[in-house]
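Left out: one protein chain. Kept in place: all the others.
Each chain gets a letter, A and B, in the order it is written, and its residues are counted from 1.
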Amino acid sequence: MSETMKNTALFGWVFAMIVLTGIMQSWNVALLILNMGLISAIMALGVNLQWGFAGLFNVGVMGFVALGGLAVVLTSAAPVDGAWSAGGWRIVIALLAGAGTIVGTVMVRQRMATGRARNITTIAILVVGFILYRAILDPGVNAVEAINPALQGNLGGLNLPVLMAWPIGGLLAAGVAWLIGKTALGLRSDYLAIATLGIAEIIIAVMKNEDWLARGVKNVVGLDRPVPYEIDLQNTSSFVNRAEGLGLDPATASSLFVKLNYSILFAVVLVIIFVMAQLALKSPWGRMMRAIRDNEVAAEAMGKDVTNRHLQIFVLGSAVCGIAGAMMTTLDGQLTPGTYNPLRYTFLIWVMVIVGGSGNNLGAVLGGFLIWFLWVQVEPMGLWLMELITAGMADDSGLRKHLIDSAAHMRLLTMGVILLLVLRFSPRGLIPEK
Amino acid sequence: MTGNPYQDDRGNKDATIANPKGGGKMTPAMGTGKEMNTTNAFLVGDSMTGGYGKDGPDILHDCTIAVNPGEIAVIVGPNGAGKSTGMKAVFGMLNLRQGSVRLDGEDITSLSPQARVAKGMGFVPQTNNIFTSMTVEENLEMGAFIRKDDFLDTMEQVYGLFPILKDKRNQPAGELSGGQRQQVAVGRALMTQPKVLMLDEPTAGVSPIVMDELFDRIIEVSRTGIPILMVEQNARQALEIADKGYVLVQGRNAFTGTGKDLLADEEVRKSFLGG
Partner (left out) sequence: MDFLNALVALSNFVIIPAIAYGSQLALGALGVTLIYGILRFSNFAHGDTMAFGAMLAVLITWLFQSMGIGFGPLPTALLALPFAILGTMALLLFTDRLVYRFYREQKAKPVILVIVSMGVMFIMNGLVRFIIGPNDQRFSDGERFIISVREFKAMTGLKEGLAIKTTQGITVVVAIICVALLFWFLNRTRTGKSMRAYSDNEDLALLSGINPERVVMYTWLIVAALATTAGVLYGLDKSFKPFVYFQLLLPIFASAIVGGLGSPLGAIAGGFVIAFSEVTITYAWKKVLKYMLPENLEPSSLVQLLSTDYKFAVSFVILIVVLLFKPTGLFKGKSV
């Protein structure tokens, strides 16, 4: 079987599974899987850029995805009345003061000679800077958070079209990635893994606690959509007529129609990013990336600035994750910082890349769809399995109840088993790098 | 991208997740395709042909190296002649396509390096030959790890051979000077009470004075009756103390003879000893 045949078969099989879900469960579920599968594929592409093509170990995918989500609120939400005048500018000034303190410290340390004087100055600047920062920030935050706290209490956004949030989410993630990469990739050997692990937790902590930013754990709901609302469709007579013509009731039809719209939007983004990734990797830049990966010493000897190349690809990969994060929040219609969990948003993406085939974009996309499908479907399958296993037990058996209640946790177990099986028996993944 | 996918780390050098230090690089050989028996000696690598990896190019070609009790045998030759490779072949770290290795009459060609240590071979690698984070005494103790009997006598003997080690017994070996480290390395190998001692360039990177002292020590070790097989860069000095010399060129035996004969040989002098 030729390679193209095999790859087509693999993709065909995954989509057949999704179609089967549509037939056996419901088309709503199938489209949900498809949509999140598209988003997962984009995330996997981002991680694959970093790990597959440069060997960079990013375990902070969750952070960049969350930043993309934050971008949706900051871009598309309506500004909160009076928030900016009440304290918004104050917060901005405080943040600038904070950034200025850090920049100032770095500059002072560069200018001054090593010694006690430098250390004392450093500490003095940091302490004064921090006090100043808090002194400016706190009143601003209090003022903003006091505005209609039950529903708002945040700055709101720029009221731009929500589709704009996707590239902006990418930019936001890229900016943070640049900062991390600059610090973590600079030393003799990098410490990107621990740096990304930490920054992801910090991003989530900020999003959970800084209510003025995006309401923290109180969530922002009712975000703008790039597609029509179901209720509007149901009130449009032409849509209702057409739905009835297809033999669907308007409620189902509208929900399917909305999801299909999302699917088309996401698919367009996926195709664009996929094509760009492929082109980039076939370009001289991509060849150099792989040359660095396969023999860094030789590449360095040839005068390639390895650290800078790594920084570039790290920023790019993170930006892709940011875009995917923004898309996901748009699909959800709400930002819920409390739901970000590294197992789901970092390590699951890693499973997708490894299972699909690290170093192969097509593999990453396949992994994204396949693993997401399993992530969703293992739960009902697990429940079914548990019911089968426990069928012989008495209805009031404690063990039976426990097993059935625990079926939901089967998915983590399954993901681990899949990852280990692939790593062992097909270490290059389902679609290996050429 | 070729080769073992489990060994493909994609150039990752993130030391916060992957420990780059101290990992094993030794790959045991897998026996030989064609046994050979052309000569007799206490330790003999007989007509060895082979190279690194499963199908790497041959580095040794029909190369024979042997040493007998009481002797110092020295392998010399130009850079890239396969000197160290020859020694590794005798120690079982090379895939032989032809040839045998025999120790005291027993065929050990298919044994792993560890198993050869247990059989009585002591090996001092050229680099990374001590446990830098452990004290001198712990290094010696680890050398005696396979011994079940009391090794304190042997340790005293080693301290007798290398008195400086006794003074520094509680110092981490990594803090010693180059020459002292080599003494620790040789001492560690002696702790197993080997039947034969193999040294891979013991004087690499030490000053001439230290080199002379090391050679003196090696002669002393040899006087205790242990046969020594040694690879040396400093051909002249090495041949001066050698009972037997092997000059390798491109993995082949070019000249073989006693140290004196080789030193006297016009051709050897011209090509390898600078006149």
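Following the convention adopted for this analysis, a residue touches a chain if its C-beta (ideal position, glycine included) is under 8 Å from a C-beta of that chain, and two chains touch if they have at least 3 such contacts.
Remember, predicted model here, so these are calculated numbers, not experimental data.
*Asks:* Among A:Ile120, A:Leu343 or A:Ile389, choose the residue that contacts the chain missing from this document, as touch is defined above.
*Replies:* Reading the full complex, the residue touching the unseen chain is A:Leu343.
*Asks:* Tell me which residue among A:Leu171, A:Leu385 or A:Leu423 touches the hidden chain in the full complex.
*Replies:* Result: among the candidates, A:Leu423 touches the missing chain.
*Asks:* Looking at the full complex, which residue from B:Asn40, B:Asn128 or B:Ser207 touches the chain that isn't shown here?
*Replies:* B:Asn128
*Asks:* Who touches the missing chain here, A:Thr8, A:Ser85 or A:Ser406?
*Replies:* Here the residue in touch with the unshown chain is A:Ser406.
*Asks:* Just checking the interface: what residues of chain B touch the absent partner chain?
*Replies:* 4, 6-10, 12, 14-27, 113-114, 117-118, 123, 125, 128-134, 138, 141-143, 145-146, 188, 192
*Asks:* Name, in rising order, the residues on chain A that touch the hidden chain in the full complex.
*Replies:* Within chain A, the residues that touch the unshown chain are 55, 57, 59, 130, 138, 183, 187-189, 191, 193-195, 197-199, 201-202, 205, 208-209, 341-343, 347, 350-351, 354, 405-406, 409-417, 419-420, 423-424, 427.
Note that only the chains that are shown with their structure count from here on.
*Asks:* Find the geometric centre of each of chain A and chain B from their Cα atoms only, then give the gap between the two centres in Å, rounded to an integer.
*Replies:* Centre-to-centre distance between chain A and chain B: 54 Å.
*Asks:* Considering only the defined contacts, which chain B positions touch chain A in the complex?
*Replies:* Interface residues on the chain B side: 1, 5-6, 9-17, 20.
*Asks:* Could you please specify the touching residues of chain A with respect to chain B in the complex?
*Replies:* So the residues of chain A in touch with chain B come to 51-52, 54-57, 189-194, 292-296, 358-359, 427-428, 433.
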